[in-house]
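A single protein chain has been removed from this complex, and every other one stays in its place.
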Amino acid sequence: MWLELKDVVRRFGRLSAVNGLSFELERGAIGCLLGPSGCGKTTALRCIAGFEPIDEGTIRAQDRVLSRPGSVLPPEERRVGMVFQDFALFPHLTVEENVAFGIAHLARDARRRRIDELLEVVGLAHRRSQYPHQLSGGEQQRVALARALAPQPDIVLLDEPFSSLDVELRERLSVQVRCVLKQLGATALLVTHDQQEAFAVADVVGVMRDGKLEQWDTPYELYHRPATRFVADFIGQGAFLVGEVVSPTQVRTELGIVQLNSAGTWRIGQRVDLLLRPDDVIHDDNSTLTAEICARVFRGAEFLYTLRLASGAEILALVPSHHDHAIGERIGIRLEPDHVVAFERSEP
Amino acid sequence: MSAIAGELSGLRSHRAAQAKSFALLFVLCLPALVPLAAVLTAMLTPETEIWAHLARHVLPGVLGNTLVLVVGVSLATAVLGTGLAWLTATCDFPARRFFEWALLLPLAVPSYVLAFIAVGFLDYAGPLQSWLREVFGSSSWVPPIRSTGGVICVLTLSLYPYVYLLARSAFLTQGRRAQEAARTLGMSAFKAFWRVVLPLARPWIVAGTALVAMETLADFGAVSVFNYDTFTTAIYRAWFGMFSIDAALELAAVLLAFVLVVFVLERRSRAKLRFTTTRDVSHRAPRVELRGGRAFAAAAVAALIFALGFLLPLLQLAVWAITRARMDFDARYVGFLWHSLLLASSAALIIAAASLVVAYMERRHSSLALRTLVRGATMGYAIPGTVLAVGILVPIIGLNNLLQDLLARWFGDAAPSVLLQSTLLTVLLAYFARFLAVGFNPIESGLNRITPRIDEAAMSLGVGGVGLLRRVHAPLLRTSLVSAAILVFVDVMKEMPITLIARPFGWDTLAVRVFEMTSEGEWERAALPALVIVLVGLIPAALLTRRGEHVA
Partner (left out) sequence: MLSRTFPLLARFASVLGVALAFLVGCGRGTDELVIYSSRNEQLIKPMFDRYTAETGQAIRFVTDDAGPLIERLAAEGKNSPADVLITVDAGQLWQAAERGLLQPIESSIIAANIPEHLRDPQSRWFGLSVRARTIVYSTERVQPDELSTYEALADERWRGRLCLRTSKSVYNQSLVAMMIAAHGEERTEEIVRGWVANLATEPFANDTRLMEAIVAGQCDVGIVNTYYYGRLLREKPDLPIKLFWAHLGEKGVHVNVSGAGVTAAARHRAAAQKFIEWLTQPEAQAMFAGVNLEYPASPNVEPDPFVASWGTFEANLLNVAQAGELQATAVRLMDRAGFR
């Protein structure tokens, strides 16, 4: 395995910022640690980079041990590149010199070629002799990426690489960054609190909470088959609807019987929460089921309606925007779920 | 098994790395720690009988005096140094380019020289009051110069450049930009200064003021001219007057408690400090153009300080040098000058380089033990010069005696005689002990403003340790490094006690000449070497201007 973390623990005093983190990343894959702030994702990244020692577990790359309790390979010997949240470009060096910083050991020609190649890939060949403060945020970001990739590290770590950029730029750059990483065949690990970013860049995403991984999976699986209620909550939008298990694969709700994709270990008669994504709820004027609109968000192509059911429960529905309904109106709906996941009720 | 061993190679124990860096730093700081240890161990053999006397008759007055002096001089230099730095770094007014470097020059005038001239000129018998009496019949309304206020004024004029130099480098690197940013947010220039520019420059201002406070604590020359009793004068009185170096060392240990307070205040003022990134290399916001009365007032204040702190003393020295000391000027001055320059510039280089290493190690492996070590090593600046000189010389002599005994055992009567205590190496080691703080403070506060992410970025690119220092920190800290080197250079030019006690036979410097003349009260004849010291001090100031222009 290219990168492997096994039961990694990092404590600060009594607090365990990272608390038993394990995952593996294949060569050429782009991983992502996703989670709310304070979940330990950045600490995990700093442990991998070697800026923090670890208290338990091991970190390996390519079968080299990078860290274990009490011992670390110094950051400068790890072959782990890093792109920082604030980019941390060297202000006294030009774009070109920044990129060249980590490859001073290469012969002049090789170095030149590598710089040209990288600046070409990140689209900054024309700004090579400018200083960081003369660049826009997006350009600085790309310089940081090129600089980190220049020494051909085993792994590139990206710490919230888009957080200091504006939203517009973020989406565009995240696609570009993925392109660049894939083009150069780099193995990368990204840390973010933004699910869009994670999904746009990563092949595989781990959702972290309190220093632990809740789930390590592809974005599709995370969205449609969240392993825990936390993941279901954190990833995408959705609402929980109460139901009663009537057969191993069926749950009765106030919107009718819902088919589960796989049989759970539920008791017949047990009450469960079903995760309904907004796209699981279809607007249908012909439906006998109706719900009252209590909030709406216009999203251009669609409306995201918050609907109140007879029981008072609220669900979300994504409706094409020509169906323009006012708050307070009742509209017909039906369920058309692809993947329905049930969770034990959080409170009885 | 061997496979596992191979796989683990290269791994460093974290704790071992910490211990190693502590050990390295300890060795590096050793010369500075030795005199400190000498002072502190004196506490083990208390001179109880003298103490009782000191506690009853000396300490109460001396404690109050010292406190008033240190607080007064620190506050006054902080205000004056910061204000002038702000004016010259972010505003434009007539002759601003001249004042930018001219305001640094009072640094080159030793404070005891300024004190002597001030007292001579302003005292009852001095020309000013004599003239007033002649014209108005009385001068009794003139406040006495030999007073607490007088000492504070003179030390402030003499020491404010420490704050000025450091605050200026802070304002130059980000003052105008920060100010501009604040003003776009609707703040007035005045408000922008208080809310944004000043807080950003705080680490520098505090670092400079801490140097001033320490120098004030250690000052003997200037306060003696005023006959103002401080801890330092009490130390010398116990030593030279009561022949008790132990009591002197104990007083010095109490003095260190003052320094601890300075350190704690300094740390506290930085506690909430946020790291700010980088400096602009070429982008500069325009200066605030002062007009009319304001421009005149700015120029007038700068001119007044320059005149009082530099021009008038320089003129007085020149007059004395020409009228009274002309006969002293001979070919030997080439040697004095060369010796002074050699010592001052090598000390400046060594201490600036060592400070960079120390500051970097503290940054990289920050731990309580390490910080304590570094703080301890920079305390030497507050210990009165002669005490420190003896504190470092005595252990070196001990080493020399050991070596001599060994040689005697090996070679018998043919043993060569060694004299470590009067070598340039010893002089430089002692300078290191005394002036580490002077180099360290500017560099540490500069380093504090570089975000640690920059270090990590370099390390993740495979560049750590010396490479990181050389390729990232040194260029980013250029201004701080130059400031540190200049301060050390000028301080060493003026330094007496260490040079006196440890210099090789016949190796006299300009400061030694000043000592020879002043110690028997021949101040006018001391004007010649003092004048040369001041003139040599112009060299680094000029260098700084050229640098400043280059950066701008």
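Think of it as A and B in the order they're written, each chain with its own count starting at 1.
Going forward, a residue touches a chain if its C-beta (ideal position, glycine included) is under 8 Å from a C-beta of that chain, and two chains touch if they have at least 3 such contacts.
This structure is a prediction, so every number in the text was calculated from the model and none was measured.
Peer 1: Taking the complete complex into account, tell me which visible chains touch the one left out.
Peer 2: Hidden chain contacts in the full assembly come out as B.
Peer 1: Of the listed residues B:Phe226, B:Phe306 or B:Tyr431, which contacts the missing chain in the full complex?
Peer 2: B:Phe226
Peer 1: Looking at the full complex, which residue from B:Ala17, B:Val142, B:Ala474 or B:Leu543 touches the chain that isn't shown here?
Peer 2: B:Ala17
Peer 1: Specify the residue from the set B:Trp141, B:Phe243 or B:Trp410 that touches the hidden chain.
Peer 2: Among B:Trp141, B:Phe243 or B:Trp410, only B:Phe243 touches the chain that is not shown.
Peer 1: Out of B:Ala192, B:Leu290 or B:Val390, which is the one that touches the chain we can't see?
Peer 2: Answering carefully, the residue with contact to the hidden chain is B:Val390.
Peer 1: From the listed residues B:Ser130, B:Ser188 or B:Thr372, report the one that touches the chain absent from this view.
Peer 2: B:Ser130
Peer 1: In the complete complex, the non-displayed chain touches which residues of chain B?
Peer 2: 17, 20-21, 24, 53, 57-58, 119-120, 123-125, 129-130, 144, 146, 224-227, 229, 233, 236-237, 239-245, 328, 364, 386, 389-390, 393-394, 397-398, 400-401, 404, 416-425, 464-468, 497, 500-501, 503-506, 508, 512, 515-517, 519-522, 525
Following the convention adopted for this analysis, only the chains that are shown with their structure count from here on.
Peer 1: Could you please state the distance in Å, as a whole number, between where the Cα atoms of chain A are centred and where those of chain B are centred?
Peer 2: Centre separation, chain A to chain B: 53 Å.
Peer 1: Please give the residue numbers of chain A that touch chain B in the complex, ascending.
Peer 2: Interface residues on the chain A side: 49-51, 53, 63-65, 68, 70-82, 84-86, 88-92, 101-102, 104, 131-134, 144, 147-148, 150-151, 153, 157.
Peer 1: Please give the residue numbers of chain B that touch chain A in the complex, ascending.
Peer 2: 7-8, 10-15, 17, 277-283, 451, 453-454, 456-465, 471-472, 475-476
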